[in-house]
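Below you will find the structure I want to go over with you.
Complex shown without one protein chain; remaining protein chains in place.
Per-chain residue numbering starts at 1, and chain names A, B and C are given in the order in which the chains are listed.
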Amino acid sequence: MIKAGIIGATGYAGNELVRILMGHPQVEIKWYGSRSYINQKYAEVYRNMFEIVDDVCMDDNMEELAEQVDVIFTATPQGFLAGVLTEEILKKTKIIDLSADFRIKDVAVYEKWYQIEHKSPQFIGEAVYGLCEINREKVKGARLVANPGCYTTCSILTAYPLVKEGLIDPDTLIIDAKSGTSGAGRGAKLPNLFCEVNENIKAYGVTSHRHTPEIEEQLGYAAGREILVNFTPHLVPMNRGILATEYASLTRKEDGSLPTCEEIKAVYDKYYGAETFVRVLPEDVCPETKWVEGSNYVDINFKIDARTGRIVMMGALDNLVKGAAGQAVQNMNLLFGFDEDEGLRLVPMFP
Amino acid sequence: MIKAGIIGATGYAGNELVRILMGHPQVEIKWYGSRSYINQKYAEVYRNMFEIVDDVCMDDNMEELAEQVDVIFTATPQGFLAGVLTEEILKKTKIIDLSADFRIKDVAVYEKWYQIEHKSPQFIGEAVYGLCEINREKVKGARLVANPGCYTTCSILTAYPLVKEGLIDPDTLIIDAKSGTSGAGRGAKLPNLFCEVNENIKAYGVTSHRHTPEIEEQLGYAAGREILVNFTPHLVPMNRGILATEYASLTRKEDGSLPTCEEIKAVYDKYYGAETFVRVLPEDVCPETKWVEGSNYVDINFKIDARTGRIVMMGALDNLVKGAAGQAVQNMNLLFGFDEDEGLRLVPMFP
Amino acid sequence: MIKAGIIGATGYAGNELVRILMGHPQVEIKWYGSRSYINQKYAEVYRNMFEIVDDVCMDDNMEELAEQVDVIFTATPQGFLAGVLTEEILKKTKIIDLSADFRIKDVAVYEKWYQIEHKSPQFIGEAVYGLCEINREKVKGARLVANPGCYTTCSILTAYPLVKEGLIDPDTLIIDAKSGTSGAGRGAKLPNLFCEVNENIKAYGVTSHRHTPEIEEQLGYAAGREILVNFTPHLVPMNRGILATEYASLTRKEDGSLPTCEEIKAVYDKYYGAETFVRVLPEDVCPETKWVEGSNYVDINFKIDARTGRIVMMGALDNLVKGAAGQAVQNMNLLFGFDEDEGLRLVPMFP
Partner (left out) sequence: MIKAGIIGATGYAGNELVRILMGHPQVEIKWYGSRSYINQKYAEVYRNMFEIVDDVCMDDNMEELAEQVDVIFTATPQGFLAGVLTEEILKKTKIIDLSADFRIKDVAVYEKWYQIEHKSPQFIGEAVYGLCEINREKVKGARLVANPGCYTTCSILTAYPLVKEGLIDPDTLIIDAKSGTSGAGRGAKLPNLFCEVNENIKAYGVTSHRHTPEIEEQLGYAAGREILVNFTPHLVPMNRGILATEYASLTRKEDGSLPTCEEIKAVYDKYYGAETFVRVLPEDVCPETKWVEGSNYVDINFKIDARTGRIVMMGALDNLVKGAAGQAVQNMNLLFGFDEDEGLRLVPMFP
């Protein structure tokens, strides 16, 4: 039994962490940090937790928290953790950061895309990018895990095997992503009002969304060189779910022919056949966000277009689970030697 | 470890049973019955179950099934179970029926509201109405449990303590209920198409909905006499959830005064204070279906209107969980002596 | 051709006024008042108006505005118009107030339910309650029209003929109303965020909603005496639409029998048979909000419950049209002698 603290417990990702950890037999939550709701009962902020969580919200004193718990989840705005992190804290507790502060290795890239100064670049080096299926072994020994972004997890896992094996030209990669509205957070902003989102779809952050460099860095590692991609997020009138539709030119064989469907499938199976949380779907079945809702699964499939020589890859996940809290718990399981799916055997809820 | 079979496993309630039983440590599903999809993989019909359920769908041969399992869940159309049930079957296995066949004690009432002949009225007597919070002890020894309807569970639990204690006049009871669309089932019917339901609300089955006599019978037991109520269901553009708003005149005290809020609250607490799955909310907090989604909870509250002398009672539940599959599993737990909340410690998912 | 000004043009009702008036051949909008967006282009606030409205938003200077236009629509928060209205203004221009300031004749009732002091009670007397189907003649000669509330319009029109003719006992009237989320306005508030409203339904303002005394006053006139009703609004995950489900005990005839369906229908037809915007539906067809969306119609029907002696009345309208802007234009048509349906021949949009 370990003790956990959450900073940012009253955001949507924070609440999802609470939901998942409530079902984890090895973890006890000792600290519900929320700067906005200090001293208010957590169950008044999230009434789903009525008679389940009795605690009141605490502040975000990381130093005090580090004394009390084995692991801290920071589900906080960009810049928070970088602003307060110290070696003292890291000596006492493990940290799983759901913000972007330690995801990007090049601090200049971080500062350019996030438009803030990074306050503790000295920890970037040791931070492990917590995309479990790819960095599993590195995570196990980490003190500081940078939990990937929701769009990023979906975008990377969908294309990773084909980039890694050189089956697609990464410079042609275009990612068109669609997200439910919980990804926008619980802030009271006009564009997120029901009447503005409902019966509507739009792109946003076109050419400038902050998950772009994160995708480029990680897929660049797989490609063995720097790459640039187009990433376009869209806001969809639903609560949860991300669907990434990705396009790339297939690498032709020496005889000019395209790889076959079976060959592509074999590569996906090579990487994901043994993975619990990645489901490569049967031929011709397109991923749908609803089929993974509430669970830690990523559903992936692809379709070759022989006419254009491109492949269309598709991936779907629940942005609050595999895209945030679920993956954070998966990382925690790796850090503490629990079964990787402990607390995460969540069957998707349909409808 | 017991073995369970499901007849009607490919309806929405059937799929929810599968979801819940997958997380139940004492149960193994041995039979996914579905007349419409015989020999097809269950996970092709419900893709959330991909890599979770490997079985193919079976027929609805109750006699064969009774040989193999300890409990059968029938999530079938009205009339099915009544048409096939035999003493032989009941000697071999327990049955939890999610249809209406054995809910109503007076066969004439059943036949009038359902417009079908009841084929095995000889079993009505022994069937126990499986509203656990009220009939817990009776359920424990039953062979045949009639699992209550979704609207009924919500409507009854919301008003039950006040009817039982004589605090309201049951003849003035009016129930205005609102349901998500999964209650209409997975049949491909025009009125349930997305474009017909979305951005729309309507009443249906006004004065004639079949859950009416079920509510009247059960609340009649509480009142100690026959009662008649108005029950009006509405279709709401959401997947899950039922909200019942109930109106009744308060019984005045001898001095003509109304009961106080504290007195009413005390009565609710008397009946539900020890109940795991009924949450009586803090004063002035109205139940919302979203706060119980995916869980077995019923959230209840009330408001006294001193001006009109009436009370407004409100109850919310997830129609597929406490309104169907969750309550069925709760009944199964009672039947087999498991902890009543085994497999049902589902934290509501928000948002 | 008359000139119109709108104060509060950037609320949802204000935008709907603009939409409707754009199609009105006799009106030109000269003033888009919006305190929050002064000097900003209206089409930047409401992009549906791009290349349709070129104007910038103005302040809310009623005195200046009164000089320029023939009619002012105030779609403003409670208290605004009462705070600025003067005899000077009323001498120069007509006012159609979409707020509640002049709807209630008893200033004490207003101040009790709205919890604000009424700043110009001297104008309450002359204000005409602009429910066109009932007060048509009075509206024609008015200087100041109090445009009814959205819930109120729906609730009153649904029950009015039966109250007026004594066919129901008004003291038993219970109104359970359901509204789309645009009724909550465009303010950036947490409870109105997409993720809080979507997949959810709740009651709110139980026993205390401000439209209650407005309904009671108007139906009280019809009944010929003071009445008290229960009114409970609910928030539905859709943009537009109000459905009111109303319950009341039928007045029995001398022989104890209930009025027949035909008799009730005849009364509705007596009042609404010649009304353009009230559609009494065929027997057994329940009103649905979607069928009136975008139009000025109210769809009404009823069902007698012989078992309980009650009638269930149902009414549906678009809260932004007949419940706000459409009715305001209908009142304007009456004030200026235009055809009552001028600019309002809007065919409902489906789906």
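Assume a residue touches a chain if its C-beta (ideal position, glycine included) is under 8 Å from a C-beta of that chain, and two chains touch if they have at least 3 such contacts.
Please read all numbers here as calculations on a predicted model, not as lab measurements.
Asks: Using the touch definition up top, pick the residue from C:94, C:234 or C:279 that touches the left-out chain.
Replies: C:279
Asks: Can you say which of B:135, B:182 or B:245 touches the chain missing from this structure?
Replies: Considering the complete complex, B:182 is the one touching the chain left out.
Asks: In the full complex, which of C:204, C:336 or C:350 touches the chain missing from this view?
Replies: Only one listed residue reaches the unshown chain, and that is C:350.
Asks: Out of C:7, C:27, C:49 or C:66, which touches the unshown chain?
Replies: If we include the chain that is not displayed, C:49 is the one touching it.
Asks: Suppose we count only contacts with the excluded chain; which residues of chain B make the list?
Replies: Output for chain B: 12, 181-182, 186, 188-190, 192-199, 237-239.
Asks: Since one chain has been left out of the picture, which residues of chain A touch it in the full complex?
Replies: 174, 176, 178, 180, 195-196, 198-204, 206-207, 228-230, 232, 234, 236-241, 243, 245, 247, 286-290, 293, 303-305, 307-308, 310, 312, 314, 316, 351
Asks: Against the chain that's been left off, what residues of chain C make contact? List them.
Replies: Considering the whole complex, chain C reaches the absent chain at 12, 15, 18-19, 22-23, 46-52, 182, 199, 239-240, 279, 281, 285, 288, 290-295, 299, 345, 347-351.
Simple rule for what comes next: only the chains that are shown with their structure count from here on.
Asks: By mean C-alpha coordinates, which chain is most distant from chain A?
Replies: Relative to chain A, the chain whose C-alpha centre sits farthest away is C.
Asks: What is the size of the turn, to the nearest 5°, that moves the C-alpha atoms of chain A onto the matching ones in chain B?
Replies: Fitting chain A to chain B on C-alpha positions yields an angle of 180 degrees.
Asks: Give, as an integer number of Å, the spacing between the C-alpha centres of chain C and chain A.
Replies: 46
Asks: Could you grab the centroid distance between chain B and chain C? Build each centroid from C-alpha atoms only and quote it in angstrom.
Replies: A distance of 38 Å separates the two centres.
Asks: At least two other chains touched by the same residue of chain A: list those residues.
Replies: 12, 182, 199, 239
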